[in-house]
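Remarks on the structure that follows.
A single protein chain has been omitted; all remaining protein chains appear in their positions.
On to chain A.
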Amino acid sequence: MASVTLSDVKKSYGKAAVIHGIDVDIADGEFVVLVGPSGCGKSTLLHMLAGLETITDGTIAIGDDVVNDLEPKDRDIAMVFQNYALYPHMTVAANMGFSLEHRRVAKDTIAERVKWAAGILGLEPYLDRFPRQLSGGQRQRVAMGRAIVRDPKVFLFDEPLSNLDAKLRVVMRGEIKALHQRLKTTTVYVTHDQVEAMTMADKIVVLSGGRIEQVGAPLELYDRPANQFVAGFIGSPSMNFIPGQVGASGFEADGVTLPCPAGTPIGTKAIYGVRPEHFTLSPDGIKAEILIVEPMGSETQVTMKLGQTSVIGLFRERVAGMPGETIGITIDPAKTHLFDAVNGQRLG
């Protein structure tokens, strides 16, 4: 086990820069999730951590050792790939024991470790099968088994659940989390799914365009997003954004005045942010015109017009209204956010 430190890590392919200087400190035993939209450089960063890609600039340290020039095998890391990358021509047991075999570990020790890993992952009945004879979830487990047999310093996961169906994804999410709690190995987990990030991470690193947008605990990112990008990325459905300016009695948007926290100078042009789940129904609140009502059982999603802007509201109650009718809503000013209209940074 070990900590991982990235300092000013950069990557270019020829002239094209894809990672523009990343600094992250990962504590020993921490579960860190790298999240961001497709193409933002998550896999590239993970590959650099693994030693599968060269580092253009900056340093990566695992524990106290700078590993920039070490081969993957000398970094003592294990990686789980998006498509599992199981060796198709080897049995499950051979797949899991493969790395140990190449480290000249004794045969009994290998068998013992494979049995131990298979036990944890519920793979004992499948040890003699080939990957093609397994289901998606089972292959996923074998890929994890291959990583844990070695007891590495760091686990790297690259979107390990994206090939599974929604239900299995939830199950495997739980299993990975449980595995981490049991083994307490430092883990770097890449995903573009913010729900995975929120539910699994000790710490989330939000990336966009090869830069860090924000680093923090899941609820920190949810409660105080540092900029409009993070605000829109974390949470589902996404936060509503309404352009306008700060006025004397609240936030003045097109055709409506909304409650906002004090402290921002009057007249500041800004983007007002409020999450769908932070609207409350109240007959004498702000009037909004209903556009679409989508009942989901436990909650109701309503697309409505607030002034001239269409926003999404998520209510625990059932909403009886029909499109065209108006409802009243209130917003707790403490749960709203203001972002700079120009650079999108958080105000206040």
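Here is the rule we use: a contact is a pair of C-beta atoms (placed from the backbone, for glycine too) under 8 Å apart; a residue touches a chain by one contact, two chains touch by 3 or more; residues count from 1.
Note that in this section contacts and distances are computed from a predicted model.
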item	value
Missing subunit (named according to UniProt) among the choices "Cytochrome c oxidase subunit 4", "Acyl-CoA/acyl-ACP dehydrogenase", "Multiple sugar transport system permease protein" or "Plastocyanin"	"Multiple sugar transport system permease protein"
Sole residue of A:99, A:199, A:301 or A:330 that reaches the chain not shown, by the stated touch rule	A:99
Residue of A:81, A:116 or A:241 touching the missing chain in the full complex	A:81
Residue of A:58, A:72, A:232 or A:285 in touch with the missing chain, whole complex considered	A:72
Those residues of chain A which, in the complete complex, touch the missing chain	47, 50-52, 71-73, 77-79, 81-89, 98-99, 102-103, 131-132, 136, 139, 146, 163
